[in-house]
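Every protein chain but one is kept in place in this view of the complex.
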Amino acid sequence: MKKLIDAIKNLALGLLTTGKHLGRRAITIQYPTEKWQMPERSRGIVTLLSDKETGKLNCTTCLLCERSCPTAAIKIVYDKDEKGKRILKDFIVDHGLCCFCGLCQEACNFAAIKLAPKYEFSTFEKEDLVWHIAKLQEIGRDVPYEKIERKKPEARPAVAKPAPKPTIAANPAETPTGKAHVIESGKADAIPVSEKKPKIVDKVEPEGEK
Amino acid sequence: MEIAGIFKYLYEMLAKSGLPQLAVDLIALVASALIVFTFLAVTALFLVWWERKVSAHIQQRFGPMRTGWHGWLQTIVDMIKLIQKEDITPATADRPVFFWAPIIALTAAFTAYVVMPFGKGLIVSDLNIGILFIIAITTFTIISLLMAGWGSNNKYALLGGMRSAAQVVSYEVPMVVAVLSVVLFAGSMSMMDIVNSQAKIYQWYIFRLPFGPIAFMIYLIAGTAESNRTPFDLPEAEQELVAGFNVEYSGMKFAMFFFAEFVNLFTISAIAATLFLGGWQGPFLPSWMWFMIKTLFIVFVLMWFRWTYPRLRVDQLMEFSWKFLLPISFANLIIAGFMKYSRWFNW
Amino acid sequence: MTTTKALHTEEFLVNMGPHHPSTHGVCRFLLTMDGEVVVKAVPYIGYLHRALEKICENRTYPQCLPILDRFEYCTSMSCEYAFCLATEKLAGIQAPERAEYLRVIMLELNRIASHLIWFGTTSLDLGAITPFLYGFREREDILDLFEMTCGQRLTYNYIRIGGVSRDVPPEFIPKAKEFLDKFPAKIEDYVKLLNENPIWMIRNQNVGILPREMALSYGVSGPVLRASGIKFDIRKDDPYSIYDRFDFNIPTGKVGDCYDRYLLRIEEMRQSSRIVRQALEQLPSGEIKTKVSANFKPPKGEVYSRIENSRGEMGIYIQSPGDSKKPLRVKMRGGSYNHLQVMPEIVKGGKIADLVAVMASMDIIMPEVDR
Partner (left out) sequence: MDRTELTKYLLDRFSDKLQLLDTGKAEPVFILKAENLLEFCRTIKADDTLAIDFLCNIAAVDTGDLFEIVYSVASTKNRIRFDFKITMPYENAEIDSIQEFWAGANWHEREVWELFGINIRNHGNLTRFLLPDDWNQGFPMRKNWDAPDFVRMPEL
């Protein structure tokens, strides 16, 4: 008999808990009208960053990102000028192959490549996922990034003495490639990260890219 | 403002118009059937939408929002989609059985409303064997489930069909006994008499301790099992049998099954409201509005069950019905008998 | 005298899977059924075989990490960590203090997220749809924490050989604390909804009982092993990282049925949130990575390192030839591999509904079985 009373009590308890949620506000957002404000570090599309003033690409074709990509999604086409210095001709990223791991972003010492917090780039054909230099640069135009203070390369002493640590970050994040340049320091106040409630971007019609 | 008056007036107008008595009756019956059919179609559509909204808000999400304000057009859009979908009949299916199954399901679901008292005078025909007629008709759904299971020649459908037949049969018995205890008290099986015997609020059968609430609970549990809803929704247990008996159905036939399921849900709660909560009895609102309020409240409780409880296994389900629900309903019937013929409880 | 001729019944084969709502991932069971009773269940796997081990063999060590993320995507933090732990043991690298704490925080949060997936899918498989939504609502908060630090919500690629890739942003700790304060109340909701629910108890008690000897001989590990009454947790019995600095206890079951496994995982969620709370308080400041060059060559040797992830023992065996920057062999061992092996023994004689309940309670997912 006691088991029966227990059973009824717990069944009612279950009803109560679900009933309790009836009054609460829904927490889902209606996607096309409201968009989820992605945190500043979230890794979306691969983009090439360019200098704000001169509009020139930061990339110095050092091929480090191409080597560090686990799925060989990056292909850099370059030709050498007379002094043997590489001139960047084309920078191809196949977003079909890319696994958005961010290893290229970490391998780059010149803040030339960054995974922007954008995700709306689905296409109907696989070939459209292969992006070339023009598109990568155009999408990367409005992506904020940390400009690195680079001393003149020849003035650098032979031993790669770590550059003076900038005071902006309380705990500097060193890069894996031995140099102590701070690329993406822990400071993330470039874009205010969304508080608990998703910041609702106003009526945004999907960007017009192809 | 009583709608029954309008129908009575229309009927006199028709009778005076000089048509032979047979034609008059025929037109009246066909008209009332059409009215009940459209009323039920609209309520079924509303129930589908309402279930999706209730389940959404229980789970802290919005539910359909895009078709019209808060998605009220959603069910109509679904219906149109289902109607224009291709209606596939499996090659090795048993063609006539496969074809007639949804039609029987739908007709069984609708004919139960012949004796349903929607309001004071609002009843299609007040048979004196009202409740017995409803129970007899609702058992037709078993045949349609079996036909669907067998007709679609698919292992999963067969398993689903067998399970649902066993389940509906075994939950029919306690349901009938629970209804019997109410009929015993009301003294007659006609739905109007049952409702009239619950004139005052303390006369509602749910408040007639000790047999009332027990009979109500038994009826509600057997009702959920009857309409194949969680925690007894074995026949189309997605996780085990993919989709149970309606796995091979698509397009219009699937829409019929889906429609029949929600009309069944409305029938179960309408009977529960009529038998235990005093049908259309109520202080100042018009009678049909009371009927709707009580029925929709019970529909809400059934939906609440669905979005809270897990599912029972087949043998546990059978065991629960035969070994637990049936003995209690018999005991309840005996108590009701004593109460009926004792001096104190007979108010 | 009526002779009751034995009713001629015939067993029939039912294919459950590979596209079936309750096989987590893509797995097929060929069931020989006698009516509702399962006579024999033969699992067919290999639908998700991506040859991860062959891929790792021609990637450098840092490049292996995104591959390891896909080894078990519900707790990819623990796969990365297992690989980094093995490489660090191989090369004798020691991660700095702050990195160790960050790793433990991320691992335990990942364990809670994985248990929440399990909680959602178990209740979904047994018919209760609402707990699935509640479980995933909590998991979203954890995923926000992950996305804030490493940028992805499922395949994080956050832990590096010798530390972690990036430091937590300033608003990580307050948000994590806010989640930890809210979480116990949410677990109470789950407990109220399902724990004592008679239907839940009937469906789960004495179903799929795994005796101790069979559990051990089949190499079952993690919550499933502990539910059978064997108190064995790698974090305590073969301690790695800094788990010895936190106090948390290991729940064990008695009977080893689905209900014990259920209670055990709910308790583990509480213990993990305790660990995260302690780790957040003791989080030191300082370096987050020791420098490891991109084409780093570990010395010649082999190591099998194992950690306790939400599904049991996750072991990574690495053999490095010493002169090349690519591992000679990487063998990944996940918990579900052995759990799926023991499934047919437990499920024999039960109903098809029990097969679904046992599969859900063993928390089997297919990527770590097929690799």
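A few notes on this one:
Labels A, B and C are assigned to the chains in the order they are written; within every chain, residues are numbered from 1.
Please note the rule applied: contacts are C-beta pairs under 8 Å (C-beta built on N, C-alpha and C of every residue); 3 or more make two chains touch, one makes a residue touch a chain.
Quick caveat, the model's predicted, so the values are computed rather than measured.
From the options C:Leu65, C:Leu90 or C:Leu355, the residue with contact to the unseen chain in the full assembly is C:Leu90.
The missing chain, though absent from the display, is touched by one residue of C:Leu143, C:Ile173 or C:Leu216; that residue is C:Leu216.
For the chain missing from the display, the contacting residue among A:Leu4, A:Leu63 or A:Val77 is A:Leu63, taking the whole complex into account. Taking the whole complex into account, subunit C touches the unshown chain at residues 44-46, 49, 51, 53-54, 58-59, 86, 89-90, 92, 214, 216-221, 225, 230, 232, 237-238, 299-306, 313, 315, 317, 319, 321, 328-329, 331, 333, 337-338, 341-342, 370-371.
Convention: only the chains that are shown with their structure count from here on.
When chain centres are taken as C-alpha averages, the shortest distance to the whole-protein C-alpha average belongs to C. Set side by side, A-C and A-B show the greater C-beta contact count at A-C.
Centre-to-centre separation of subunit B and subunit C, using mean CA positions: 45 Å. The geometric centre of subunit A is 28 Å away from that of subunit C, both derived from CA atoms. Measuring from the averaged C-alpha position of subunit A to that of subunit B gives a distance of 55 Å. The set of subunit B residues that touch two or more partner chains comprises 58-61, 307-309.
Multi-chain contact residues, meaning those touching two or more other chains, occur in subunit C at positions 130, 134, 137, 193-194, 197, 199. By the touch rule above, subunit A contacts subunit B in their complex via residues 11, 14-15, 17-19, 21-22, 24-28, 30.
Residue ranges of subunit C in contact with subunit B, taken from their complex: 12, 14, 20-22, 36, 123-130, 133-134, 137, 193-194, 197, 199-200, 202-203, 351-354, 356.
Contact residues of subunit C toward subunit A in the complex are 59, 62-67, 69, 98, 130, 134, 137, 144, 147-152, 155, 157, 160, 165-171, 175, 178, 189, 192-194, 196-199, 285-289, 291-294.
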